[in-house]
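One structure below.
Missing here: one protein chain of the complex. Every other protein chain is in place.
Letters A and B name the chains as they come in the text, with residue numbers starting at 1 for each one.
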Amino acid sequence: MSFNNTDIAAFKDVWVFCEQRQGKLMPTDFELISEGRKLADELGVALCGLLLGDKVEGLAKELGGYGADKVYVCESPMLKNYTTGGYTTAICQVIEELKPEVMLFGASNIGRDLGPRCAARLHTGLCADCTHLDVDMPIYKDFLREASTLTPEKIEGLNTAMVLGEKHDVSRDLKMTRPAFGGHLMASIICPRFRPAMATVRPGVMKKNAFDQAKADACQIVKPAFTITEDDVQTEVLEIVKAAKKLVDLIGADFIVSVGRGISKDVAGGIKLAEELAAELGGVVGGSRATIDSGWLSADHQVGQTGKTVHPKVYIALGISGAIQHKAGMQDSECIIAVNKNDTAPIFEIADYGICGDLFKVAPMLTEAVRAAKASK
Amino acid sequence: MDFELTQEQELIRKTMRDFTEHEIKPIAAVTDRTCAYPKETIDQLFRYGIMGMSVPKEYGGAGADDLSAALAVEEISKACASTGDIVATHNGLCCGPIIQNGTEEQKKKYLRMLTQGGKLGAFCLTEPDAGSDASKGTTVAKLEGDHYVLNGAKIFITNGYAAEVFVVFAMTDPSQGTRGISAFIVENTFPGFSVGKHEEKMGLHGSPTAEIVFTDCIVPKENLLGKEGKGFKIAMQTLDGGRIGIAAQALGLAEGAMDEAVNYTKGRVQFGRSIAKFQSTQFLFADMAVSIEAGRLLTYQAAIRKTKGQSFTKEAAIAKLFTSEAAMHITTKSVQMFGGYGYTKDFPVERMMRDAKITEIYEGTSEIQRVVISNHIL
Partner (left out) sequence: MKIIVSVKQVPDTSGKVAVNPDGTLDRASMQAIINPDDLNAVEAALKLKDETGCKVVVVTMGPPPAAGMLRELMARGADEGVLVSAREFGGSDTYATSQILAAAISRIGVEKDDVVMCGRQAIDGDTAQVGPQIAEKLHLPQVTYAADIQKTGDTITVKRMLEDGYMTIKVKTPCLLTCIKELNTPRYMSVGGIFEAYGKPLQTFDYETLKDDALIDPTTIGLKGSPTNILTSFTPPLKGAGLMLNEGDDKANCEKLAGILAKKHII
């Protein structure tokens, strides 16, 4: 390891690795650039994108439109498709030369392959799958006040941290917050002694700025020097295949929209609404025992004591009363949402969120509201 | 007296608990409802060495001790007593007597079939007129040159219509009473062997019970197990060991039912609180726990004595008597704890109650166990 990355003062600027696959930028790049912009402003430094590939320079200006001051572009036929070896080589060379203080990657399947390898080669700290990034201390403390059960005294005391027995001021450190223990615990991580502080950031979490054409036009494109050989690449990509999303089983599904007796007045219509809501969420449709017994859904849709036991992130029960046999199959879902005309339905006892209403009216509105909420992120 | 399991026994219990949770429990209700022989599960149990686990290594088994074998049946039976029965019968009643009494050739051939060969085993003693009074059997075996010819019928044979290797008891000398009974190893491919009626039972629906019919069935001379006239002794010895397996099965049933009831009562709210908070519920569970703990120690003790080569007939009878009666009681009370829901097929306890009844009857009724025990006292 040839460069002194403990000389913190020598490192400046926030960089964002912008992933492109087959000549297209990943949506998460814009989220990261937007988030990087915020951090760069808090630090008072520049925000730079880092783009690797073959003949990808034309993609760079768009990154400027979301807030990048500059985009470093490294091009080579050997970088056309992602390989761990090729990309790590180029990125580490450029980082060693230009010394950014923060390096962000999207926590895609590729980012989570690349980030740790770079961090290891550069001998620096990496925090994976971050859901919150902070520099500014007051804003960070506000975040903790809202998102945690930490006491006010504890939060106040976070201006400094003990690092190897000495008090260290964290005000300019990147505070990287991320879930651990399957999401049951959140941890804020810092990288106090080395630079760049690296993070992979969970896709779909950071807010994307509005696109600004003027900023895009003003964005600088820089092509830093780097060398890459066949020996650096180390693996061979034989093919890249896009696979159609295969049908998700109830058991593995993150989102389940289930229907019950409440759809009886228009079975086909009710199932269609459930399918639309499930599709919007990227989930599957389930049913209570009543819907299977009545022949409205096939047996593999059944959730309950004599059907399947499910633990999705979100379980939406439409027109399901919540009988004990049904509860047994879904009560451990992370988030339970119930829609039922009857406000005394037992399902509301275990629901996290309930809407008392007609599922035929509420379900399509919910689908639309989810669509709108996702689009505005 | 060391009450700790060995580290291997702990792993046996762990792997059986794991396997049962993922492979057996999810299909237990369907198995019961459709009376389907759980073939995939049994094939898997062969693959992992549970079937014939006590067969010595040189004949294809793992050489497991009797407590390990009991732990396996116990864990399986918590979720599915039918599967537990299939395993206990194969291990205790078919592999058992061949290990104990087989010639080198018989052990090499048949124990390998019953382990690596993936073939299921069964034990044919009971006849229409010979239940508790096993000496009243009328199936005969006549020696004719280089083979025996068997004629007769056996009923209520566990594993009957899925097994391929049978230990069969028949009279070689009717004039000698119990000393005229001999044991044979019979394969379902032998001419004259057929499977008769598939028994429709109150419980244990996944356990394939059938009538086995011998019509001039040709059994090679080499398949005589032990000596002529020693069959009754072999049968009684085998049942002694088999009783430990049934005790383990009943124990598992009781534990499984109690676990279900405890979970249910914690969540069931009536009269403003969870019914687990009522003292009558709590006292019931305390009594169940006492019975289960006692049954466990009795069962494990019998198993340990058998492995050590100590006499264990009385201990096995005590274990089987106690755990089977406890299982019947505990499963019944568990249904009670569930109230109306317990009576429906939506919940597993009604199946456990139906399954428990047979443990008081087969491999020696509770009455016979009392005979065995009192014989050791008086």
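The working rule: contacts are C-beta pairs under 8 Å (C-beta built on N, C-alpha and C of every residue); 3 or more make two chains touch, one makes a residue touch a chain.
The structure presented is a predicted model; accordingly, all values stated were derived computationally and were not measured.
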Residue of A:Leu104, A:Leu144, A:Cys219 or A:Leu250 touching the missing chain in the full complex: A:Leu144
Given A:Ala9, A:Ala210 or A:Ala243, the one touching the chain that is not displayed: A:Ala243
Hidden partner chain, touching residue among A:Ala9, A:Ala214, A:Ala268 or A:Ala372: A:Ala372
Touching residue (missing chain; options A:Ala10, A:Ala120, A:Ile139 or A:Ile251): A:Ala120
Where the missing chain touches chain B, by residue: 7-8, 11-12, 14-15, 18-19, 47-50, 53, 57, 62-64, 68, 72
Chain A residues touching the omitted chain (full complex): 21, 81-85, 88, 108-110, 112-113, 115-117, 119-121, 123-129, 131, 144, 147-150, 154, 158, 161, 163-164, 170, 175, 178-194, 202, 204-205, 234-243, 245, 281, 313-314, 332, 335-337, 343, 348-358, 361-362, 365-366, 368-370, 372-374, 376-377
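Everything that follows uses one rule, which is that only the chains that are shown with their structure count from here on.
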Cα-centroid distance, chain A relative to chain B, in whole angstrom: 53
Contacting residues of chain B [partner chain A, same complex]: 29, 268, 341, 345-347
Residue ranges of chain A touching chain B (in the complex, touch as defined): 305-306, 324-325
